[in-house]
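Shown here: the complex without one of its protein chains, the others still in place.
Letters are used for the chains, namely A and B, taken in the order the chains are written, and counting of residues starts over at 1 for each.
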Amino acid sequence: MITLHHYLVLAVILFCIGVFGVIVRRNMLVIFMSIELMLSSVNLVFLSFSRFLGSTDGQIWVFMVLTVAAAEAAVGLGIIVALFRNKPTLYVDEVKELKG
Amino acid sequence: MDYTVAALKTFLIFFVVINIVPLLIWLERKGAAYIQDRRGPNRAAIFGVRLGGLIHSLNDVVKLLFKEDIIPSHVNKPLFILAPMIAMFVATITMAVIPFGDPVVIGSHAPFLLQVADLNVGLLYVFAVSSLGVYGVMLAGWAANNKYALLGGLRSAAQMVSYEVSMGLSVVGIFLMAGSLRLSDIVNQQGANLFHWNIFLQPVAFFIFLAALFAETNRLPFDLPEGESELVAGFHVEYSSMKFALFFMAEYAHIIVGSCIIATLFFGGWNIPFVSSEWIKMNADLVLKILWMGLGLFSVVGGSLLCRRFKKQRYGDLRDFEPLVFGVPGVLTGFGLLGLFAIFGNKVFLPEWGPSVLLAAIQIGVFLAKVLFFCFFFIWVRWTLPRFRYDQLMKLGWKIMLPLALANILVTAWVALVN
Partner (left out) sequence: MESIIFYAFGGLAVVTALLMVTRQNPIFSAVWLVVCFFAFAVLFLMLNAQFIAVLQILLYAGAIMVLFIFVIMLLNVREEELKPKVLQFSGILGGGAAIYLIILFALGVLKEKVASFPILPADFGYVAPVGKLLFTKYLIPFELTSVLLLVAIVGSVVMGKRKL
């Protein structure tokens, strides 16, 4: 019998893997992908509560999150490409021109 | 039980698609030949039977299966092997939601669907799957570690992403007409009246969809990812043997799937113009007799035409007898059918489940006929139009098709609101 808790714990695990990726990796693209993973696991929480409460509202918010993720991907990848053009590296700790 | 039936249906549909592929390759070669005013393949033969060049496709299958499979040392091996699998997989799973006919109702049993899954989000599923098609091409281009392949992969990614936008927007008009994303609802909404088909109600959407579909299948006016005259062979330069064959098959499977979608969305799916399903069901006996007679007459006429082509000593070997091999049995079957009709024609009456099954068979036949016509259309276009330049391609996609699709949505929504 699968309950709400199963889905919540799964979402927590996936979210924390995303956090782990953001902390550990130095490659901007992989950090970005980890953020997408975190967004998706939040969607999982929204949907499991929507299923639990029997209301469709949660699905609407997932829709919003998907839109935000799409916008974020477009702008973020634009920034990465623009950054790469100025300084051919993808590693976050090599981009420190603004460090005081 | 349900799972077994679904698995059987899946297998059957996959089998049919895989078997139409060699037929399409033959059609492509012959079509190309006749468009370019030559005869096309006509040499390969089994005991003198050439089937007008169809044996060439069989030879190709054997050749590609038994060739040495070379994996160059500089490639990225896992992705190199994965890419053709993705291409083939994605090309065929779209068939899961295509409806081939009305659900068959026999007695008090539950209706038997003539499609694998009647999804509530059918059309979105089609788009979701077709948007994955780009992975096969991109990963192949990247994994091959070859500049031509990489260029092909990049081009195809840019092209597919651009055209998918107009493709998705062009069918919004159809959602608005049908009020549903379920493919069977869309077909039922079009009905048997020819002038209610979406080709007449949504002509702009049809042309946008068609152009975008050509781009998605990487066929000729948009075959920049392959572009043999500029990129050698594009994304599949490094492939050989069965891996190449998978890409080749995926292209044709894509054509078949695309034709299925066009037939479903714009040409009334399984509907026959001006002959409603109820009428066929009511007059099943009459329809059966007409079909019987028609088949007999067709066999007789076709067989005798073939027999007339027989001329002794044209080649001086077994090939002389090729028309007879098909002509004589054709004539005999035809006369047999007609004779049986003369004897039993008035005594046959269908059992209770007869009309439903007959209707389903006719609908599947009509649907396949439409699909084959569009497959031919793909080939026709390929050998008629030249290739776009890259900037023209992008201009067409973003500056012409996208605004047109948006305008189409606006007009359709307005009309739907007024009604």
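Throughout what follows, a residue touches a chain if its C-beta (ideal position, glycine included) is under 8 Å from a C-beta of that chain, and two chains touch if they have at least 3 such contacts.
Computed from a predicted model, the values in this text were never measured in an experiment.
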Inset, instruction - Based on the whole complex, identify which of B:Leu139, B:Leu210 or B:Leu338 touches the chain you can't see. - result: B:Leu139
Legend entry - Missing-partner contacts on chain B, residue numbers: 79, 82, 119-121, 124-125, 127-129, 131-132, 134-135, 138-139, 141-142, 150, 153-154, 157-158, 160-161, 164, 180-181
Inset, instruction - In the full complex, which bits of chain A touch the chain not displayed? Write them out. - result: 1-10, 12-21, 23-27, 29-30, 32-34, 36-37, 40, 43-44, 47-48, 50-52, 54, 56-57, 59-60, 62-64, 66-75, 77-82, 84-85, 90-91, 93
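By our rule, only the chains that are shown with their structure count from here on.
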Inset, instruction - State, to the nearest whole Å, the distance from the C-alpha centre of chain A to the C-alpha centre of chain B. - result: 39
